[in-house]
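Part of the complex only, each chain left as placed.
Chain IDs A and B follow the sequence of writing; residue 1 opens each chain.
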């Protein structure tokens, strides 16, 4: 609660427009719905401009259906990430309004779509194996109303594939660059453009990749400026941040 | 070289306005100055909108003076990072126009200042020990013409210090949040605001900090959205990226 809001509330109490118990209630009230197994943060949309997104991987189907019902009742948009097709099927039986993107493994509940931005986010991958993570980023950004352009399989081992798509690349407002193994693609793009590059290391690889460590360290130590990094395989986080920047 | 530029050049050649050897020369020509020990990337400013910044830590004073002279002759702005006071003194004797910020350990050559942005970057630290890294970020952002507001020592162990400065915090356009040890401050701020948070882990700490690893991993796994991470102690990188976002 920021100071201005507090002031208004206090004035209202002083004037008698608000009694004290109501005041206490109000202060507590812009917060969350208690489902027992989860506290749904409705205040979040007011506070950050973004609806709650649920990380689905470690939650039971029962809990996920319960959470989704809660949003369905309020006709609120909801994005649930990291859901396998099997688990989605169970959820869909309970709530037919849910939709699914199988590559991105994302479940959505969407009431009306935000107008799409004019400026776009470029989602670029080094290899075809980075596809799923990139789609999670793209789907997330689209869900929040951003125009997204995809460019896949343009990694550094055949760097001319990148340059051949330069016309497209050069006009983006923000870049999500997804790469596994040595994770070099964000460095190259970061050296060529004047817009923020969000680097997403993937766990694609084997051996000295150590589940994404090689790409992660490579991106963190990138010698190009304007590059920042999110967690390994965190397509959602990159899409969310790209949306935030694109809409500035 | 993008396609449009290539097309113009090719048309000029076809018309005979440009002969072939000149054409080859031009294609090679928007590039760099060769100093022998370094290739100064003048094309960079055209390409990315930012002048070359030199990472000073591993370069000899002789090389740094040579590079600075090169910019001095062109009356171009230059920022050199990670310079100790001793090394700066030697550089300053050779080029008196150089200025120095001792906390940020940054050397600058500045011909005219860009107009300051209206929107501002908030540079926030968890502890007083994160001061130097935060100053590097702030000085970098200022150098590129951004308004910067500082808020230091508001880490999670006394979280009310953060809330007491909420009025300032809430209006920033982008956040640079610097923290060592468990690196939790970016998560809290990221959960409260709707603007990008650039998290900078510092190597401040001991024991299980492992030279910044604890803060780095904590920031990468932040459960708040809108947070991305740069390298340990990389104040410059955070300031540069913040500038890029602030000026969008």
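Operating definition for what follows: a contact is a pair of C-beta atoms (placed from the backbone, for glycine too) under 8 Å apart; a residue touches a chain by one contact, two chains touch by 3 or more.
Model, not experiment: these values are computed from the prediction.
Shown here are 2 copies of a single protein sequence; counted across the entire complex in this file, the number of copies is 8.
Going forward, only the chains that are shown with their structure count from here on.
Distance between chain A and chain B, defined via averaged C-alpha coordinates, is recorded as 25 Å.
Across the complex, chain B meets chain A through its residues 2-4, 47-50, 53, 166-167, 170, 173, 191-196, 198, 216, 220-221, 225-232, 236-238, 240-241, 244-245, 248.
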